[in-house]
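All protein chains but one are shown at their positions in the complex.
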């Protein structure tokens, strides 16, 4: 979309995200989702045209990573810098953060000058989203009680249920690739499990994808081997979404079937749901022996499905053999990052640059979430930025 | 105080803090203390009214933490960001920093573009303050010799003797709570030891409190069990301060006696002085066995005083049973953060939000120290900030 179209599209929306958190895409209306997308596109336009998007004179963006992360860390830092916020990371030991009092207290202690907080907590089923809700409540209390002069906006940088910055970036990638959201109607997206010699990968990416893409009239086909199902609530939701949006949502147990006539494919490994459940339990009990046994069992289980690999041959099944390959990166590439993995080397190489571009939408999505959470009228803000026309480099 | 009162009060002061360090509150005149407080209040006014306090176009705020810290780290980063400085942390291994040459050299190497340096070094008796003085001397030399274009201001973020950013934040909390510094005259503050199942907590908080609060006409009652006395020089100083300010300073060996008719209570654990001395010695000799034995001994000693807990019953002893409970956080809350600790759960809950607010003054105190150390005329600066009226969020 050119800049003026973005602004015109934004003006048509009835969306208000001021003072709200972004935890799950399905808590947001279609207009709110679009507002995040369009503001992100405007910011991308600004960056490409060397126009400054700095709208915070000062203030902090706090990140809490309860799992290792380089890419998301950089996306969050980049977005914060882009809009003018300083970044401060919180490295609390897990034990210090988990019990009630400390969490409430810490949430306030880190927020006196804070505009947004990004949290990644995706390791255990049933904890990440709950943790974010608890932080949100603590911030509400602190703001209402006058401890905080502003209510920092919370951004989910991946939890056990959803990965909204990823799925939204993926959606913007699709919008850009296919020309418009409208063009996505009737397109078939294959979200399929793929083999990887690793264990314990979260379910939040496939869940985020089926929870979001089903809202835009796509035909989403979810494929996985027996035992690798997702959280039932999310698949239920995907079904409902599809019905409402005029698309479809099906679950199949064959990669080939999902790939058949697909316009885009998203082959990606995740852990079996029951393994994730057991793992959460074992972690809670600090059962190292049990964890090792579980890893062994899980890897053995995975190994039965080595043929779930995105190969040249499988790609031929897709629409005209030309489906758009997607991945949240890093992918497990056969003969590159592992002996055998999610995708054949030649397939990945063909779409490598496309996956880099896909990842490139994420910082804009996060920056858009930051702005939408903290500005009452983001459209007016964008127009003022355009008019102000401060150079991003030089002056 | 409303904004104009703050400015008028500031104009009456005869204080100059430009190019000075803030290491111990008792090295500062009453006017200098007030200047830090009032500038902090003006900055708080700006933050609440969304007015930018950015007065550094560029420059670094360097933090050196020789002890783990989340809260102080965030307070320092927040303050730096608030006034426009970038934060850079120094993570030198202790061994590299301790001997003379390296310290002089490092102090200069980290300061070429640096405006302020914050140091936390509170673990061993006799080292923290000495270390800060050594850094200050190295910076003086570097500045005079033309190595540095500016003399960075040093801020004590907690040493073995004082914790000025804490005590000053606490004072501003009291000033805000009771309406004015004048209103604090004749009020009784109970700074008392409290039981905690931990070991080696520094003496700097109680020392900082008795060293500062005795200067404003308060009746400060210090209470601790036998063997838990503070550095004698500081209690001597508190006595002298009280005499000069028209307040009083007494040491008692009963929590009840201290709480009697108190207007504010500050129950907080610290290590026995002699334990801190032995510990410093054992650390120097890398005597791990000795340290373990000392910890055991100290915990056993502490356990004899489990009744030093701030309970509902004890709170009833205070003025109308309504004393303001204070804490530097995190508190050891019985049945919450430990089985038995410094304060009963219900007492803490009643004052929880008040302690959060108390903590909320710290970033403004630090920002004020930064500004006072680097600007010749902070009052003029504040007036220009007000006039300039740049929005902190948006434009």
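Read from first to last, the chains carry the letters A and B; within each, the first residue is number 1.
By definition in this document, a residue touches a chain if its C-beta (ideal position, glycine included) is under 8 Å from a C-beta of that chain, and two chains touch if they have at least 3 such contacts.
Computed from a predicted model, the values in this text were never measured in an experiment.
Trainee: Return the single residue from A:250, A:280 or A:337 that touches the missing chain.
Mentor: A:337
Trainee: Which one touches the absent chain: A:81, A:183 or A:280?
Mentor: Within the whole complex, the residue contacting the unshown chain is A:81.
Trainee: Of B:113, B:178 or B:395, which one is in contact with the hidden chain?
Mentor: B:113
Trainee: Considering the entire assembly, which residues of chain A contact the chain that has been omitted?
Mentor: Residues 47-48, 52-54, 70-71, 74-75, 77-79, 81-84, 86-87, 329-330, 333, 336-337, 352-353, 356-357, 359-360, 363, 390-395 of chain A touch the chain absent from view.
Trainee: In the whole complex, what residues of chain B lie against the chain that is missing from view?
Mentor: Touch with the absent chain occurs at residues 55-60, 86, 88, 90-92, 99-102, 104-106, 108-110, 112-115, 141-142, 145-150, 374-375, 381, 384, 388.
In the analysis below, only the chains that are shown with their structure count from here on.
Trainee: Averaging only over C-alpha atoms, locate the centres of chain A and chain B and give their separation in whole Å.
Mentor: Here chain A and chain B have centroids separated by 41 Å.
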